[in-house]
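In this view, the complex is presented without one of its protein chains, the others remaining in place.
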Amino acid sequence: METFLHQLVAGIATGGVYASLALALVMIYQSTHHINFAQGELAMFATYMAWSMVNAGVPYWIAFFSTILLAFVLGVLLQKIIIQPVQNAPVLSVVVVFIGLLVIFNSLAGWIFSYTIKSFPSPFPKEAPFGIKFMSAHELGSIGVTLVLLLFLFGFFRYTPLGLAMRAAAQNPVSSRLVGIRVGWMLALGWGLAAAIGSTAGMMIAPVVFLEPNMMSGILLYAFAAALVGGIDSPGGAVFGGFLVGILENLLGAYLIGTELKLSVALLLIVAVLTIRPAGLFGKVIVTRV
Amino acid sequence: MSTLLELTDLSAGYGASDVIHGLNMKIEEGSITTLLGSNGAGKTSTLRAICKMIRTRGQMVFEGKRLDGLSTEEIVRLGVAHVPDGRGTFTSMSAEENLRLGSYTRKDKRAVAEDQERMFHYFPRLKERRQQQAGTLSGGEQQMLAIARALMLRPRLLLLDEPSFGLAPLIVKEIFGIMRTINETEKVTILLVEQNAAMALDLAHQAYLIETGRLAMSGPAEQLKQDEAVRRAYLGY
Partner (left out) sequence: MTTMNNASTASSLSLKTVVWIALLLMAACVLPFFVSNYSVFQFSMVLSYAIALVGLNILTGYSGQISLGHGAFLAIGAYTTAILMDRYDMPYWVTLPISGALCLVVGFLFGLPALRLEGHYLALATFALAVALPQLLKFKHLEEWTGGVQGIVIMKPDPWITSFAGLSINSDRWLYFFSLLVALIMFLLAWNMLRGRIGRALMAIRDQPIAAASMGINTPFYKSLAFGVSALYTGVAGSLSAILVAFVAPDSFTVFLSITLLVGMVIGGVATLPGALFGAAFVQFIPNVADQISKAAPWAIYGVLLIGFMYVMPSGIYGAVRLAWAKLRGSP
């Protein structure tokens, strides 16, 4: 029973990471209808930035929040400089540019930080409080960080004027301009937020999977699966999908398939959702009129 | 009365071709001006041109400032509110969120709250449905919401694109009445594009007639109402 509980909690913890990354993907998809293939590599690169700070002696939480800020700025800059010009280009051009970004950040990380695996610190103590045995302090902390993040985002989008404007710009850019919203900047902010969210996901998962340039590719796959299962244009769905995929992955991996085919399961999920119900559980079903 | 908006030799269009050619218009401050014409004449395109939603050539001057080089958002921030054809409602947001978006660029919170109350006073039906998802409102309610949203900007100039479209005559009468009140009490200048020429000419002070992208006639609304050709083509008698 205890192993089951442990697997469940571990699944919720990694599910939180998938949920965050899936949320970042959905945010960009909602406003631009682009799938950000580079989301994982951006998160990885941000985690390396955090690592360098910590390595240089910066206290963890200062490094943590500085990284979030830096990732935000990086996201805004990338959108304004590289993505904005291809906003309305044909799909192939857009996909190629995203793959280009993926490749650049992956190789930059390898170049600057080398390909040797590094360990990334966890800010949480070794033992879980209250003598709990079925989950580690890091898992508990990771879930906590994810929840705080989600709460913050929910509050931001629901109750602040800027959040309202960003939602409006994603849904209806033309009408948004007509109320004076600077839609271009809203898209850039969306990218910044997505990059910032990705960076927290990276920093929470790195202590578990160890830091190396290719650490996020499998995780990105799970995030894609999560976003699709939940509904690629539904933030709530993405979060739900993330936790679902995390729990499924851990339980299936522990009891059924073993750890070797886990990525293929993600692949199967993706293909299944795309062919059977592309809108996911909570997304909008779109009917195209000819 | 001073000129609020002046269009000089304005041409505009989509893609490679122009749909309006060499328009000259003067909108007087505090007036209601109507732009009439049949389907496809270029009325909607004129409003879109003023807001730089399409490419333009020629001059547009609003309160002494040139609009030509500005983006839509910047023009809106100068005080031009546009209720587009199709209403442009944020359908998945509540009515109240739509109004909040209308006042997005304003900093004076208390005045914004007062204005929102005033909108509910003009459009009591919206007050009842303030939390309702805007996409589920009826056509008339959405039109009222769109006008209210535009007014939340406290605009100097209000552009209205076919507010009567698809609405029952009683509702249209109600909306037009509210527009007159808004013009008289709040001194909002209105440029009204309409296919329903009869109602528009009753409401407006000035009128312009556009045919295949060019101005065919202009003058006081009364004058156009009496004009033989206008009566036959647009008023049906």
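So that you can tell them apart, the chains are marked A and B in the order they are listed, and the count of residues begins at 1 in each.
Throughout what follows, a residue touches a chain if its C-beta (ideal position, glycine included) is under 8 Å from a C-beta of that chain, and two chains touch if they have at least 3 such contacts.
Small disclaimer: the values here were computed from a predicted structure and weren't measured.
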In the complete complex, the chain left out here touches which of the visible ones? A
Check each of A:T3, A:N55 or A:S264 against the chain that is not shown and name the one that touches it. A:S264
Using the touch definition up top, pick the residue from A:L5, A:L69 or A:V103 that touches the left-out chain. A:V103
Contact footprint on chain A, counting only the chain that is left out: 33-35, 37, 82, 85-86, 88-97, 99-108, 110-111, 115, 217-218, 220-221, 224-225, 228, 260-264, 266-267, 270-271, 274-275, 278, 290
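Criterion: only the chains that are shown with their structure count from here on.
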From the mean C-alpha coordinate of chain A to that of chain B, what's the distance rounded to whole Å? 43
Where on chain B does chain A make contact in their complex? 51, 53, 71-73, 76-77, 81-82, 84, 88-93, 97, 100-102, 104-105, 149, 153
Report the residues of chain A in contact with chain B in the complex, numbered from low to high. 161, 164-165, 167-168, 171-172, 174-183
